[in-house]
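All protein chains of the complex are present and in place, except for one that has been dropped.
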Amino acid sequence: MIIVMENGATEEQIEAVVRKIKEYGCEANVSRGTERTVIGAIGDERRIDQEAIDALPGVEQSMHIVKPYKIVAREWHRENTVIDIRGVPLGGNQIQVISGPCSVETQEQMDESARFVKEAGCRLMRGGAFKPRTSPYTFQGRGVEGLAMFRKAADKYGLPIVTELMDVRMLDTFLEYDVDVIQIGTRNMQNFDLLKEVGRINKPVILKRGMAATISEWLMAAEYIAAGGNHNIIFCERGIRTYETAYRNVLDVTAVPVLKKETHLPVIIDPSHAGGKAWMVPALARAAIAAGADGLLVESHPRPCEAWCDADQALSPEELKSLMGELKGIANVLGRSL
Amino acid sequence: MIIVMENGATEEQIEAVVRKIKEYGCEANVSRGTERTVIGAIGDERRIDQEAIDALPGVEQSMHIVKPYKIVAREWHRENTVIDIRGVPLGGNQIQVISGPCSVETQEQMDESARFVKEAGCRLMRGGAFKPRTSPYTFQGRGVEGLAMFRKAADKYGLPIVTELMDVRMLDTFLEYDVDVIQIGTRNMQNFDLLKEVGRINKPVILKRGMAATISEWLMAAEYIAAGGNHNIIFCERGIRTYETAYRNVLDVTAVPVLKKETHLPVIIDPSHAGGKAWMVPALARAAIAAGADGLLVESHPRPCEAWCDADQALSPEELKSLMGELKGIANVLGRSL
Amino acid sequence: MIIVMENGATEEQIEAVVRKIKEYGCEANVSRGTERTVIGAIGDERRIDQEAIDALPGVEQSMHIVKPYKIVAREWHRENTVIDIRGVPLGGNQIQVISGPCSVETQEQMDESARFVKEAGCRLMRGGAFKPRTSPYTFQGRGVEGLAMFRKAADKYGLPIVTELMDVRMLDTFLEYDVDVIQIGTRNMQNFDLLKEVGRINKPVILKRGMAATISEWLMAAEYIAAGGNHNIIFCERGIRTYETAYRNVLDVTAVPVLKKETHLPVIIDPSHAGGKAWMVPALARAAIAAGADGLLVESHPRPCEAWCDADQALSPEELKSLMGELKGIANVLGRSL
Partner (left out) sequence: MIIVMENGATEEQIEAVVRKIKEYGCEANVSRGTERTVIGAIGDERRIDQEAIDALPGVEQSMHIVKPYKIVAREWHRENTVIDIRGVPLGGNQIQVISGPCSVETQEQMDESARFVKEAGCRLMRGGAFKPRTSPYTFQGRGVEGLAMFRKAADKYGLPIVTELMDVRMLDTFLEYDVDVIQIGTRNMQNFDLLKEVGRINKPVILKRGMAATISEWLMAAEYIAAGGNHNIIFCERGIRTYETAYRNVLDVTAVPVLKKETHLPVIIDPSHAGGKAWMVPALARAAIAAGADGLLVESHPRPCEAWCDADQALSPEELKSLMGELKGIANVLGRSL
């Protein structure tokens, strides 16, 4: 950590900073420039509380030199991690498209969905049984019953399932229904108690980016899971909140190359929640794969106009199939498999 | 709700929209303009799922006419609600400044804090026993033990206590220690299961605005609590996330007059988390009261430089006292009590 | 335009709105719902000043039904416009990659650049003679002298040139040097006097999106140029400003499909200014083409480390060549030419 003192900082103030650094078990290196004195803390700076340093009189600014995350960092684990989802690999050279409806509605809808998802060439299926909804007055998901329907439909077609966990008290139920991948939604990216709990089990976790989370906060949220012992983490970018009102969110494709540089874990993209409209999905999905994403989470529905929620962003079976063709073409250009 | 059809929408598409509106139990009023056909849905539009409408072929855009929130809306409850916190009124003409340390550290620190908070003229005390921290490797709060210290210190000075609930499984413990006001933090504003639980009890709740939450989402989050039966809700603006990097967050004072127009519930401001630096707090606190806020949540510490977390934003006892004087002057100009 | 009156609006207030609508030459259609009265303005609503309507007592909100732009709108011009740049087509099925250094430095650097840009397969060249710099103390561009160098180097390789116009007083000089495409930079997207001037000439204009401009403001800025008579406009997305600090801007790929739906004019992307680092450029460039962009504006330099400005975002000749190969592959998947 590097600490810059204010112009005119006193010797006493400098000494106080040096003392504090030593309390954290680090060494201090004081360097006096023409306009500012700069202090370097040498040692394991993850122990130093930056805010406690910034609070000391005479301190102007400080900067971390070492990244605050460790287990998820590529710096300490150079090779790409490939997540094994009940035999289906995600990451490395292997791209996966996870598809299915926004929410579980009926057994029939799930059976149909599993069928066309499989036919389109996808090897993993998504579906929501518990739905985070902005209004308390709208449909909140089919709950445990929905989980059972999902499991049954997916099993028929040999598709591992991905579904969202919102409440820590439901974790046992998720394990009971043997959910293959647990999704942590955008509103829960910093629900630290939930992160700690999924860190204790051994299931792959898709960690969606918070609506306005920085790359650094997102990596730290993953570190919460990893610190518990579960390293099977997949990052999922789903659009960030900006000033633009012409679409729901702004898909941040830059996050793909940046995350791939910072972490060894796979990065996928959800083009459906990003744009919020089905007609935007193919363009965003292609952009994601072209940018180097390891997969997609794409909403589809047997009859999009009749979907119970987020109808406007689901692809029809035909649209999904046609999109898969384009994506394979792009994966091929990049020398990857889909 | 008003639905605008695309230029060139067919009669069939228009009829499909009319049919859907009737399915939701509303009446439809079709009006054909020179460039667009516009359909009005008449009746209780809260039942209509806007996304399902937007998904229909030929629909260009739609607009809610009626606000999606009801219990918290001033439209249905004209007078200001005054929240009674164990005899201390907050709202209406009465402004309250809630102060105390970021986190509970020791019994001695809490005793000292309670003493100077009381002396400064504050009638409510804050303190964190469970801390949401970005990194899993930093101090996570004193937990239940901290709650006990806080209760003991505050009781000595007759101060009702405000503290943050992060995990739904801790609610019983909070009731056991008779926490007077439960704070829902910024990262949990849309933790819907947590909102539902605090909606079932009868304790005042401070609902902090999500880091990048819109006014509308915030009102809907409060509606979640209210829908459960608990109407003792206090909104707390704490700075929003923007592109600016010179300070942690941008305090959104405009939220004060806007919320006061939309809701009958009290609105307070947290100037400490907004700016992130103690030296900014007095200016922001004065601005908040001048804008019409019903109170403040201000961090203070007996010895700010030694605080275990967020050291850089705590006021010293002297700074708090001096700020209270200025705030009383401004409250006086506005004809309010503090 | 649709105007929603407040709950409890008086007959007098409703009549005042109707009167105002008629003053603008439109007809009014009053519809009384259970909770709100809604007024529709029928006729050419572009004449109505929305702010003047919103100011009338009793008005709660209003919504435009017709888009405020006309010449640039696809609604009135269904086919894609192809811009002819001295014989090089941009738009429709034809993708173009425009490359060259951030700023003109020396004749030798421009000669080398023109050579490798041509060799890489690009048919248009970019380069800055006048540089908008955040600090008055840094290099401001080679000016007119730079323009001459650029012209000379590009002519040698038959490359039409693209360069930025910042000051309306320099327009004659640009015409004198026969600049082929005038670039309006992000800081000047709403420099309306500059837009009006380039609207009067007959040169293609690249209109960069303002740092935090909405799609709608951007389309209106183009409408300023078009209203003057110049319809040769190319939109260029270059990353928008958000809360994220891990990269300079967030490349908004969603803008590509959305703009292509709203306007018949070509849309290109500048991946260099978006990310701000050369290593991010290939991923962003591929994403742009995959999303359907009609071209790219990519910085390159014979020796990036020695560039006088924005060194960190320029591709080397080899990197540019290798990128062109990937982009051709993706264009091919989409059935387009590059």
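Letters A, B and C name the chains as they come in the text, with residue numbers starting at 1 for each one.
We take it that contacts are C-beta pairs under 8 Å (C-beta built on N, C-alpha and C of every residue); 3 or more make two chains touch, one makes a residue touch a chain.
Just so it is clear, the model here is predicted, and its values are computed rather than measured.
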Sort through C:Met220, C:Ala287 or C:Leu327 and give me the one touching the missing partner chain. C:Met220
Out of B:Val59, B:Leu284, B:Val298 or B:Leu338, which is the one that touches the chain we can't see? B:Leu284
Sort through B:Ala41, B:Ile161, B:Ala274 or B:Val298 and give me the one touching the missing partner chain. B:Ala274
Omitted-chain footprint on chain A covers residues 2, 4, 7, 29, 31, 33-36, 38, 40, 42-44, 61, 63, 65-66, 75, 212, 241-243, 245
Which chain B residues would touch the chain omitted from the figure, given the whole complex? 212, 214-216, 239-240, 242-247, 250-254, 256-258, 261, 274-275, 279-280, 283-284, 286-292, 326, 329-330, 332-334
Absent chain, residues of chain C that touch it: 46, 49, 51-52, 54-57, 68, 132-139, 166-169, 187-188, 190-193, 196, 210-212, 217, 220, 223-224, 227, 241, 278, 304-305, 307-312
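Keep this in mind: only the chains that are shown with their structure count from here on.
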Looking at Cα centroids only, farthest away from chain C lies chain B
Between chain B and chain C, what distance separates the C-alpha centroids? Give it in angstrom. 39
What is the distance in Å between the mean C-alpha positions of chain A and chain C? 31
Inter-centroid spacing, chain B versus chain A (mean Cα positions, whole Å): 26
Going through chain B residue by residue, note those that touch at least 2 other chains and give them in order. 212, 241
